[in-house]
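A single protein chain has been omitted; all remaining protein chains appear in their positions.
Showing chain A:
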Amino acid sequence: MRKSLIAVAAAGLTLSLAACSGGTTPGATSSPSGDVSSPAASAPAGSGTVTIWVDETRVETFNTIGEGFTAATGVTLDVVQKPTGDIKTDFIAQAPTGEGPDLIVGAHDWVGDLQANGVIAPVELGDKVSGFNELAIQGFTYDGQLFGVPYAIENIALVRNNGMVSDTPATFDELIAQGKAVEGAQFPIVIQQGDAGDAYHLYPIQTSFGAPVFKTDASGAYTAELGMGGPEGLAFANYLKKLADEKVVSVSLGGDQAKQAFIDQKTPYMITGPWNIADFEAAGIDVSVLAVPSAGGQPSAPFLGVQGVYLSSQSENALVANQFLDYMASKEAQDKLYELGGRTPALTESADAVDDPILAGFAEAGKEGQPMPALPEMGAVWTFWGSAQVSIITGAAAPEAAWTEMIANIESKF
């Protein structure tokens, strides 16, 4: 008897599971709520819910933004937390099934991938576009069209431990010499790499040799032509070998190890982004943020990363979601996002109001910067780029040979 009871219960469970997989239940959160008369929605005339996926670091921020949005429009923002690495992949997989969210928060360089898969909808901000930082808008623009509302810009820079050194020379070679002379320093400077390489953190040095990843056209947008081939790229490859010999970069020095070395005061300098500053300050280190000194003679230009909100092309609730995007473009929302997230706002008006020496330092360092390219092929470019740099750093391949092979590999992807 007992067994058949379990059997029946299991059958029931099976069916209910199958029923769950059968799609959103009628009247679930993502549908435009027909039953308007909830007493809380008395202030503005609107109601309903939009769902947004955010990563763990931004849940609180967007909960607060959601409150502001509800106060302004009466629409509830349903903030769903997803692991950082899963947002893009899950969104691409789920949007076509109609199970995805209305909006996602992410980096601008997803735009190529998301558009190639047809899961995001263009966003029309109208005249409000002119209020934004041009580079932020350029980051979210793909194929001539805007695909998201940017809210923050970030880039890496040279972070200095003021307790160990107080002035910074103008060239990278001098900086290494200075760092070596510092008492108690194990490394003159750390630049995180790890097993797979990290072209992003080496990019300011690479660009100082005049070898950007892609050439840019007159408007500053990337062309499909590689810029890092040629003698400039090879010069950087040779310089990278020199950095490896000087122990500035090493495969065993990943992000965690580099950060720890800086916190332990084993190095006076680190090339890193604003995300680590809070931990440095918590460790009692007095830091300054500066532009990365040039290694190859030209100004160093880090990649700019722009954070923003994308709209799903499959949203059943596109109008309300667009109203949220409209709200995101307001000074009120951008100010609040700065307060909670501590990144330079993408809206010029809000950015101008920011008064913080650390952020000013990052902004100064990113002055020459370009948004990270967003082409769908970029994933492959990063992979080849990183592994070529790893072969150079470990000495597995001669610098020029590794670099030339990388260029050939990347070109085969286009």
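Quick note on the criterion: contacts are C-beta pairs under 8 Å (C-beta built on N, C-alpha and C of every residue); 3 or more make two chains touch, one makes a residue touch a chain; residues count from 1.
Criterion: contacts and distances are computed from a predicted model.
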{"item": "From \"Acetyl-CoA decarbonylase/synthase complex subunit delta\", \"Formate dehydrogenase major subunit\", \"Maltose/maltodextrin transport system permease protein\" or \"tRNA N6-adenosine threonylcarbamoyltransferase\", the hidden chain's UniProt protein name", "value": "\"Maltose/maltodextrin transport system permease protein\""}
{"item": "Option touching the unshown chain, where A:Val292, A:Val309 or A:Leu325 are the choices", "value": "A:Leu325"}
{"item": "Contact partner of the left-out chain, one of A:Thr61, A:Asn161, A:Gln192 or A:Asn317", "value": "A:Asn317"}
{"item": "Selected from A:Ile92, A:Val105, A:Leu226 or A:Leu304 as touching the chain missing from the view", "value": "A:Ile92"}
{"item": "Options A:Ala121, A:Ala185 or A:Val248, residue touching the unrepresented chain", "value": "A:Ala121"}
{"item": "Hidden partner interface residues of chain A, rising order", "value": "1-12, 14-19, 21-26, 32, 34, 36, 44-48, 73-75, 89, 92, 96, 113, 115-119, 121-124, 126-127, 143-145, 195-196, 250-253, 257, 313-314, 317-320, 322-323, 325-326, 376-383, 387-388, 390-391, 394, 396-397, 402, 405, 409, 412-413"}
